[in-house]
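With one protein chain held back, the other chains of the complex are shown just where they sit.
A, B and C are the chain letters, set down in written order, and residue numbers restart from 1 in every chain.
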Amino acid sequence: MRNLAELPAVEIAYLCDLRREALDPVSRRYPGIPCSTNLEAVLGDSSVDAVVIATPVSTHHSLALGALAAGKHVFVEKPLAASSVQARQLMEVAKRQDLVLMPGHTFLYSPPVTAIKRLIDEDELGDIFFISTSRVNLGVHQPDVSVVWDLAPHDFSILRYWLEESPMQVSALSRSCMLPGVPDVAFIDLTYPSGTIANVELSWLAPSKLRRTAIIGSKRMVVYDDTSTESVRVFDSGASLPDPESFGEYRFSYRTGDIVSPRIEATEPLSIELSEFFSAIVNRTPLVSSPEMGLDVIRMMEAVDSSLASGGHPVSLDGESLPMQSLDQALSVSAAR
Amino acid sequence: MRNLAELPAVEIAYLCDLRREALDPVSRRYPGIPCSTNLEAVLGDSSVDAVVIATPVSTHHSLALGALAAGKHVFVEKPLAASSVQARQLMEVAKRQDLVLMPGHTFLYSPPVTAIKRLIDEDELGDIFFISTSRVNLGVHQPDVSVVWDLAPHDFSILRYWLEESPMQVSALSRSCMLPGVPDVAFIDLTYPSGTIANVELSWLAPSKLRRTAIIGSKRMVVYDDTSTESVRVFDSGASLPDPESFGEYRFSYRTGDIVSPRIEATEPLSIELSEFFSAIVNRTPLVSSPEMGLDVIRMMEAVDSSLASGGHPVSLDGESLPMQSLDQALSVSAAR
Amino acid sequence: MRNLAELPAVEIAYLCDLRREALDPVSRRYPGIPCSTNLEAVLGDSSVDAVVIATPVSTHHSLALGALAAGKHVFVEKPLAASSVQARQLMEVAKRQDLVLMPGHTFLYSPPVTAIKRLIDEDELGDIFFISTSRVNLGVHQPDVSVVWDLAPHDFSILRYWLEESPMQVSALSRSCMLPGVPDVAFIDLTYPSGTIANVELSWLAPSKLRRTAIIGSKRMVVYDDTSTESVRVFDSGASLPDPESFGEYRFSYRTGDIVSPRIEATEPLSIELSEFFSAIVNRTPLVSSPEMGLDVIRMMEAVDSSLASGGHPVSLDGESLPMQSLDQALSVSAAR
Partner (left out) sequence: MRNLAELPAVEIAYLCDLRREALDPVSRRYPGIPCSTNLEAVLGDSSVDAVVIATPVSTHHSLALGALAAGKHVFVEKPLAASSVQARQLMEVAKRQDLVLMPGHTFLYSPPVTAIKRLIDEDELGDIFFISTSRVNLGVHQPDVSVVWDLAPHDFSILRYWLEESPMQVSALSRSCMLPGVPDVAFIDLTYPSGTIANVELSWLAPSKLRRTAIIGSKRMVVYDDTSTESVRVFDSGASLPDPESFGEYRFSYRTGDIVSPRIEATEPLSIELSEFFSAIVNRTPLVSSPEMGLDVIRMMEAVDSSLASGGHPVSLDGESLPMQSLDQALSVSAAR
C-alpha cells in the first residue's frame, strides 16, 4: 500500500480483503482509499486497470485467473502459482488477452542483486565456479507451504537472473522438524549446464537471521549479505595456475588481494518492481521478473519436491529421476547436445 | 615437534624425513635432537617406543604398517589411511600386536568441540534437528587428495563424536574447478538414523577462511566458529508449539531469548591429543580419537566418493546405492529394525 | 505523525508548518488530518490540549513559550531550549500554569538503555568505574548548531539517567573541520562526584555510523551498540584483587567469563515516550524525560562550550573554570562537602 500510494502514476481504486478485520488497520492509515470485501465488485469495476495480489500461495491461481478473465493486468506475489500447470495456464490466458502478468520476485530489483548482475555481465567475476547460499527467515513460519515454497523463490529467481540458465539436475534433503509433513529446513544442490554448481540452504529454524550468498568466480569472488551495511563485497583473491608449462606439476599460486565493498544505492526494490509493472502496462516494456522467470522458479521447486519424494535422488527440471552417472558424463552429454 | 618437545614424559629420539633439506630448518630450532633420513634405522632402534607419522595421506598405510611391524605404537595424522581396507588392516595388526594405533583427529580435543559435546550430553540442546557446517581452508591446496579427503576428516570426526552415530545415507555434489579430477569444492548431505540431517560444505576456493557450524536443537541452538574469539555461542531461541490442544492450527510461538558465549579454555588441542596417545601407551586408557573413529571417517569419505561417482545419488555407508524412496520411508525402515 | 496517529488516546487536530511545501508530502500520507501554516490559529483553538514541537533548536524557546502561554501542554524535541536561561523560563511558566512540559530525550525510552538502567539499579555491574561512548551520525549535518548541541543531548541524558548524578567537571576538545565556527567533532571528558569518569566522542565525520558505549563496572562490563542486533552485551570479565592480604604486591587475577546478550524487547521508543507525555497530561504521572533532565543536559552542553572557549580547561557545570589541582584533591573536596 505504501509503495503503491507513493507512485505518482497510480491511483488506488480499492483495498480488498475478504476479512473486514484485516482492512481496518490499513484503512486507518490510508483513510482516503475505499475498502471492500467484495472481490467481484472490484473486478467488475471497469475503471480498474490492474490488480495486485498479495495472498496465500494456494489462492494465487484462482485470484489471478479471475482478474485476468475480467480483463485486468495482474501482479502476483511470488510464487506465481502453486504448480507449473497453474502457472502455464495463467501465462496462456494473459497472452491470449494481451494482459501483463507479473510475478513479484522482488529481489530481482534489489540494488545488491542488480550490482552483482552487472559484475557478472561485465565478466568481472570470470566463470562462475559455484554459488553457496544460506537463507534463514527466523520466526516467519508459513502455515500452508514448506520452507522450500516459502523461501526458495528468492534464491531460485536470483540464480536464474544471474546465471541466465536453468539447472539440469536438482537434488535435495529436508526435514520436518516442527510439524510432520512440513519441511522447515532444506539443503538443495543444483547443477547447471555451464558447469556451475550451487548449494542452497533454507531454514525457518536458526540461531539468527542469515542471508549470505558466496559467488566463486574464476577471476573474483563476491559475498552478498543482505543483512550487512556492506551488502556486496568483492574479493580479489583466489587461486590460479600461474604457468601453463608446468601444468603437470599442479602448482597453485594463491593470491589474497584487495577487498572492495562497492557503494550500493539505497533504493526500495518493491518500488522499482511496481514501477516496472505499471510501465509494462502502459509501454509494453519487458519485465525482469517475467512470467517465464516465475514458471522456471516453480519448475525448480517442483524438482526439489520430486527429489525429496525419491529420497534425495537427483532429478531433472521436469522431475524425472536421473540415471546413475557421474557429473562429468552428464556434462559431456550436455555439451554434446 | 614443539608439542612433543614440551611433553615432560616424552623424549624425542629421532626426527626423520627422507628429504635432508626438510630436516634442516627444524633441526636449527631443535639442535639437540638427532636427525635421520634412514627410516629403517629408526624403526630398528629398540629404544624407540612410539612413532608419530605426519606425512602425505598416500604413505600413511605403509609407514604405519612398517612401524607396527617393528613393534612401535603409532600415531598417524588424519586420515588414518587412504581406504577402509587399509585402515582395517592397520587396526588388525595393532590389535594382534597389542599396540596403540591412534589417528590424529585433533579437533576432537579442541575446547570448543568438547564444550559442545558436553552441552549435547547434558541435553542442553534437546534433539539435534540438523547441523549445517562450512569449512573453507583458503590457500591450502593438497596436491594428492581431493578437498573431501583433505577437509572432511575434521567435520566427519566431529559429527561422529557429537552424535555418536554413523550416517545411514550420504550424497554429495562436487566440482573440480581448478584441476581436472581434483574436486576442490563439495557439498555433502548426511542422514542419520536418529533423524538428524547434516549439510557439510567444503572448499579450497572461497573469499575468506570460514569455519562455521550451526547445530539446531529442539531446545537450543549453537554456533561454533573456530575463527572467532567467541568460538561457541548458545542461542536460547527457536520455535515451539505452544499449545498441543490447538495443534491442528499449526500455530508457532517463536522465542528469541538470551545469547550466551560461554568461556572456553584456551588449551592447545594437539598437546592434549598427544598426551592422550602417550597415556594410552602407558596406562591403556581409551582414546577419543580411536581407530574405530578413524575407520568410520574413512567409510564416510568413501561413501562421498561413491555418491559422486554415481552422479549425486544417495548411498549407504557401504557405498551401496539406495533405492528411490522418501526419507520418511527410510526412517520408518530404520526405526523398524 | 505515525506514532501519534497510532496512539488510540490521541486525536491529531492539526499538522502545522510555516512552509506549505513541507506539509504536502505528509498530508499525502495522512489525508484525513487538517494542515495549517497559521500557528496562531492552532494555538487559538481551544479544543487543542497539547502541542508537539519538532523544529530547529533555535525556535524551541519561543514556540514552547507561546504554546504554554496559550495553555497547551508542550512536548519539545531535544534539547529543551537553546540555553539554560531559556529552559528555566519554560519550566517556570509551565509550573505556574500547571502544564506538562516534556523534552524529547527519546533514548531514555529505548529498550537497551532501560535494560542497562535495570542492570545498574540491581547492582549487577557494581561500581561504575568509567564509561566510554562514541556517537557518529554520518551525513546528518545540522546547519544551525554544533555537533555538541546536535548529538550530546542523547549521551548526556543517558548518562544522567544511568548514573543519577551530574558531572562536577567537564572538559572538551573540538574542531570545526568543514565550516569555520561549527564544531563537527568533539571529545568530551566528564568527572562525576562518585568517581565515575566518562569520555564522549561525537562526530558528523566518520567512516561509518557508530553508536558504541562501554560501561566498565567493578563487577561486570556492558557494551551497548545501537547498530547491532545484539544491542546489549554483558561481559563477566574483569580484574580483581584476589587476596587483600597480599595487597602490597599488587597482583591481579584476570577473569574472562561468559558473555551474555540478553533478549531486548523490540518496542519503539518514541511511542513509549509519547504515551508517557499523554499519560502525564491525564494522570500527572512523573516523566523520565523530565524538564529537570532537559535542563541538566543543557547545562552540560553549556559547560562543554565554556571549556571549548577556554582552550580545553576543565570547568564546573556552571561553566566556571576549575583551579589547577589533581582529581584526587577534587574528589577529596567533593567528599568533604
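Everything that follows uses one rule, which is that a contact is a pair of C-beta atoms (placed from the backbone, for glycine too) under 8 Å apart; a residue touches a chain by one contact, two chains touch by 3 or more.
Computed from a predicted structure; not experimentally measured.
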Among C:S46, C:S208 or C:N283, residue touching the chain not depicted: C:S208
Contact with the hidden chain (one of C:S36, C:S132 or C:S279): C:S132
Absent-chain contact - pick from C:V222, C:I264 or C:L317: C:V222
Residues belonging to chain C that touch the chain removed from view: 129-130, 132, 134, 138-139, 141, 143, 169, 171, 173-175, 177-179, 182, 185, 187, 189, 191, 195, 197, 199, 201, 203-208, 214, 216, 218, 221-223, 233, 235, 237-239, 241, 249-252, 254, 256, 259, 308-314, 321-327, 329-330
For chain B, the residues touching the chain missing from this view: 5, 29, 31-32, 208-209, 229
Touching residues (missing chain, whole complex) on chain A: 230, 236, 256-263
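The working rule: only the chains that are shown with their structure count from here on.
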Most distant chain from chain A by Cα centroid: C
Cα-centroid distance, chain A relative to chain B, in whole angstrom: 36
Length of the line joining the C-alpha centres of chain A and chain C, rounded to whole Å: 44
Centre distance in Å when chain B and chain C are each reduced to the mean of their C-alpha atoms: 53
Touching two or more other chains - residue numbers and ranges from chain B: 256, 259
